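One structure coming up, written as structure tokens, with questions to follow.
Every protein chain but one is kept in place in this view of the complex.
Coming up: chain A.
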Amino acid sequence: MSAANVGIVIVSHSPDVAKGTAEMVRQMVGDEVPLAWCGGDPAGGLGTSVEAILAAIDRAWSEAGVAILVDLGGAETNSEMAVEMQPPERAGRIVVCNAPIVEGAVIAATEASGGAALEIVKRTAEELSPA
């Protein structure tokens, strides 16, 4: 079943935040959703790296697509860069959600675990953020 479920990628400046968020998803939602996280810059400090995001997308890849949850600034721009660098066959199947990272990841994974399409997963996570 999980092959058909949307995957979730968590991108934070802090590896601890990213890992902790992923743990919340696993404990609260379960294992039906492909999940990967990354955080921190290659030197060990706070930050995000396009390479790490690309690897996380590969780990969480699903034919149903991947929803990325980010925290601040560079996490979003680097995630968008990673999306643009994807091979053409993945075009349109990876989205960055405009939602709070922890709550958004749990909500997106809950929706994905029921087999919802990528667009619905994204929209549901974004329902958390009042326009």
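By our rule, a residue touches a chain if its C-beta (ideal position, glycine included) is under 8 Å from a C-beta of that chain, and two chains touch if they have at least 3 such contacts; residues count from 1.
Note that in this section contacts and distances are computed from a predicted model.
**Student:** Name the absent chain as its UniProt record does, using one of the following: "Sugar ABC transporter", "MBOAT family protein", "Phosphocarrier protein HPr" or "Sarcosine oxidase, alpha subunit family".
**Tutor:** Missing chain, per its UniProt entry: "Phosphocarrier protein HPr".
**Student:** Out of A:73, A:92 or A:114, which residue would touch the omitted chain in the full complex?
**Tutor:** Checking the options A:73, A:92 or A:114, the one contacting the hidden chain is A:114.
**Student:** If you put the missing chain back, which residues of chain A would it touch?
**Tutor:** 23, 26-31, 106-107, 110-111, 113-115, 124, 127-128
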